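The excerpt is restricted to a subset of chains, each kept in its original location.
Note that the chains are named A and B in the order they appear, and that numbering of residues resets to 1 at the start of each chain.
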Amino acid sequence: MEKDKLIAIIEALIFASDKPLKTRYIEQVMSIVDLGNLTVGTLIEELKGIYTMGNRGIELVEVAEGWQFRTKPGLAEWIKRLNTVKPSKLSMPALETLAIIAYRQPITRAEIEYVRGVDSGAVLKTLIDRRLIKIIGKKELPGRPLVYGTTQEFLEVFSLKDISALPNLDDIKQMSSSETELERNQTELPLPATEPTDEE
Amino acid sequence: MDTVPVQQDYRVRLEIFEGPLDLLLFLIRKNELDIYDIPISFITEQYISYLAMMRELNVELASEFLVIAATLLEIKARMLIPTPVEQEEDIEDPMQELTNRLLEYQLFKNAGMQMNNLNMLYRDTFIKGIQEDLKSESTSPNIEADVYDLLVAFKSILDRAKDEQIAYMTVERISVAQRINDIMERISLVKSISFDSLLPEDYTKMDVVVTILAVLELLRLRMLRCEQKEPFGTIWLYVHE
């Protein structure tokens, strides 16, 4: 195999790995090809050189555990700017919590956690910070727990006229199939015209 | 009728049909028929023999297979009875409808296969492995989401709740603190009570554990005292004077 091709493979491996990639893992992957008088180490150095030469935005660095592509330190300010420009998505836990509050408000933290089954303090804080929910009062219960509800910003973000414009929960029924494919395939159905099949 | 020996591999092969339209398309192709000019008696016969054979081989069939069988039989019957000319225009032609459905189904089946040839992420191509330490957290005030995301999120919670509800109910029902209150309330009326009678009628392991914990706590706080007259005998609880 040509040297360029070998370098390309290593580049793809390091890029796709979700952790810094150890040289010996690369060696394992490459063990099925004959490297001739080359070594994985020298190939990595050459790949590193490709990024070092020229004015590039990313570089190949050796961190404690292995090799990793990173953006050049000098460009951090630009990436920070990007994060203020790009709209963000809500995480699944955030969406879930927001859904519970939207449909069940006013609701206490204990009630939210009962439904979700997990501690929800951090996600509530995120939603408050993003001004999607707020404390709307206290409940007449021992300890007078705080109750949460959605905000005006929530309606704006989700383009809702008012809270009653949320999709009807009955629609959920449409989404779940009455019979799943699995169940149906297990159901024996009588056939027309071929009545006596099973009997002798 | 002799039973056809059931062979595992037949089973597997026959399940490649996704539905009745898929089976019809197969029969059309297998017999090199023209999709625009399907000989209805022939295809109906083939289709029904096929269903019968699947049944003999113990292949479970979806009800939709039978719906199409009925449609085929209806079309066949209509063709045998000449339709009066003046009626013909109002009545939609079921044969035409079936042909259109077959053509459309075939089109999307092929489209699905074409899509399978595209460069698929995590099969043909990979994106940067997302490293936790490099993960960028957007600080933008704008949020991308719509109300149907909320609806789906709510549904996923409901689905999960179905499995977990029971566990929560149990915990809720028998908190130790609550059981302590129950016991003290009951015993204050009768002065003495047997341990067994503290348990609810259809008690669970959890009820027993919580009740024991409650009693132990009350004993520790010297609010109760207990007596057992003989080994394995009834445990009696009294209010501590």
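We adopt the following convention: contacts are C-beta pairs under 8 Å (C-beta built on N, C-alpha and C of every residue); 3 or more make two chains touch, one makes a residue touch a chain.
No experiment lies behind these values; they were computed from the predicted model shown.
The displayed labels stand for chain types whose copy numbers in the whole complex of this file are A x2, B x1.
Heads up, the rule we're going with is that only the chains that are shown with their structure count from here on.
Note on chain placement: the centre of chain A and the centre of chain B lie 24 Å apart, centres being C-alpha means.
Contacts from chain A toward chain B in the complex involve residues 12, 15-20, 68-70, 79, 82-90, 92, 95-96, 98-100, 102-103, 114-117, 130, 132, 157-160, 165-167, 169, 171-172, 175-176, 184-189, 191-194, 196-197, 200.
Of all the residues in chain B, the ones that touch chain A in their complex are 1, 48, 51-52, 55-56, 60-63, 66, 69-70, 126-131, 134, 136-158, 160-161, 164, 168.
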